[in-house]
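Note that one protein chain of the assembly has been removed; the remaining protein chains are unaltered in position.
As written, the chain order gives the labels A and B, with residue 1 at the start of each chain.
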Amino acid sequence: MKPSEHEIINTVKKLLADKKIDLFIGYEQGTLPLRTSPCFLVNPDDSNKLIWNSFCANNLTVYLSRIMPNGKNKKFKRIGILCKGCDSRSLTGLIREKQIKREDLYIIGISCQGIIDSRKLLPQLNSDEILSIDEDDDSIIVKLKSGEERFKRNHYLYDACLNCAYPTPGEYDMLVRTAKYAPQVSVPDPAVKEFMGKPREERWRIFEHELSKCIRCYACRNVCPNCYCKECFAEQTKPTWFGVTSERSDLLFYHLTRIFHQAGRCVDCGACVRACPMNINLRLFTRMLVDEVKERFGYEPGLSIKEQSVLAAFEIDDKQEFMTEPEKGT
Amino acid sequence: MSNPYVPMPAKIDDIIIENEARDIKTLKVSFTDKDDWKRFAFMPGQFAEISIFGAGECPIGIASSPTEKGYLLFTVKRAGLVTMQLHRAERGEIIGLRGPLGNTYPLHKMEGHNILIIGGGFAFTTLRAAIKYIIEENNRKRFDDITVIYGARTPGELIYKKELWEWEKRRDMKTYITVDRGDKDWKRREGFVPSVLKEISPRVNETIALVCGPPIMIKFTLPVLDELGFMPESIFLSLEMRMKCGIGKCGRCNIGHKYVCKDGPVFSFAELQELPSEY
Partner (left out) sequence: MVKERRGSVILDKKDFENFFSLLAEKYTIFGPSQDDNGDAFTKIDSPQSLKLHYKNTHLSLKSYFFPQTETLLTFDNHMKITKGKENETEEQTKCSILFGVRPCDATAIYFLDKVFQESSPPDPYYVKRRSVTRIISFACTDPSSTCFCTSVACGPDSEKGSDIIFFELDGHYLVKQITQEGEEILEGVKELLKPVTDKHIEEKDRSMVAARHKLRKIFEVSNFVKKLENFEAPYWEKLHQKCLGCGICTYMCPTCHCFDMTDEVTGSGGRRVRTWDSCMFPLFTLHASGHNPRPTQKERMRQRLMHKFNYAPKIFGEVFCVGCGRCVVHCPVNLDLRSVVQQIMEEQ
């Protein structure tokens, strides 16, 4: 067992035994190769189930607004949670938007080296039986039935992780450091930059093509920590904003609106892309808005619990070049 | 093959406001195509899916008896999107009807028995159909004693007032009308339906009970029936559920392995005891 895993298990065991928390949300071994699964612990003895590795993909903060609706939960008064860098930014966002209270949480932060995309790695294994998986700073070492193979970590990370500038949580009660790494500077995503460089008709064609695969399962919405609305606009009937079908205009309306609802709030954790069963590149469009907000307002959500929501406030020096003066012409 | 999703057009001939709060209306409708009357042969207990094109459909119990010729009555409470539109409808407007759907009150079984009908508030609709059917001239002699207990929160909330006062006067049935809380003009009894039932203590032998009301009324009425000695097989309830297709395909209205739209909405209490209490 790695020292970081050991540290997590012991900390959680003590927290639960001392009744400092009533529930801990972490990761346990998944039932599929290269997958882990969220796990909910109330019993200190169950802490041995907890794991930490480069397959701990899920953004666990999505459960917080469900378990603690507006901070009033009688069963679980204080919740412990394991957060990677992106997860802690989601969590900070939930605090900022008054969905949870900081004092109701015990945050175990863990600095992350990036999460491996099982959809990228699995095809390399040729359906061979996996006997065990290990990792070091550089590689993922897979013991297959046919022999051992090493895969360079950086080649198999999730797209969201490739460009990650905040792998270490900013807000925590305890921090587990895993390995030495050089934090990156936050830059616009290269894939988004390439997309934005294309002509407008081509961008629309790509957008429509990607979204035409959608089956409206709403996984992107349900897995996103920011989507905590009790009644989603997609399902309202009084009024009915748009249709319920999987036809072109309904799909575009749903996704366009959801993407814009994320503006200034999305931390690019990649949960939506991971969840989508149709492999739609949702991140391309949400990240576009992340980069635009950074460029226009110099703002990245989730870096401090004292921050304000960028689109709920304004500054005198906000860019206004989109405002037009009718007399002078557009 | 006939299409069970296509409604039959019907015209609204009259609209009656049933209660003081004005959120319960009875629509009197008739089919625009005379042949549709044959296709809509129904019995008390059944319901129809009423369509307002553009808003959708909602399942409403048929409040009139098949003995009332030339029209159908549907009593609608304004609650959601479709019922809101039904309330806005005017005389002469066309709505759609799909039905008859669901099962009926066990009228064959009820023949040769005493009938005890217990209703509360807005849920009295299909019981009105049952009562009208039973007391109809040609049918009455097939049933023994008839007792009706009906209550609402206040006098203004009683529905079918015209029929209630007529039934009170009849000698071939006993009618007990009650309210939870009367007003200064109210001269009849006051009391919750379960208490009135206990007080009246009707005959249990050879009696079948039909019960329809809000969940809270049912919750307190069933123990009283049990105390009086009614067997679960002799008590029948009509349940409500969110429905869409009404023909047991969309999977929405099930209680356990029974679909309320197909195996119900009328269930015996004995049947319900076998099902999970998820309603």
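Quick notes on this structure:
Methods note: a contact is a pair of C-beta atoms (placed from the backbone, for glycine too) under 8 Å apart; a residue touches a chain by one contact, two chains touch by 3 or more.
Remember, predicted model here, so these are calculated numbers, not experimental data.
The chain omitted from view is touched by exactly one of B:115, B:211 or B:245, namely B:245. The omitted chain makes contact with chain A at the following residues, 30-33, 35-40, 58, 62, 127, 215-219, 221-223, 235, 243-247, 271, 274-275, 277-278.
Although one chain is not drawn, its touching partners on chain B can still be listed: residues 1-7, 9, 51-58, 79-80, 83, 93-96, 215, 240-242, 244-245, 247-252, 254, 256-257, 276, 278-279.
Keep in mind that, in the parts below, only the chains that are shown with their structure count from here on.
Chain A and chain B have CA centres that are 51 Å apart.
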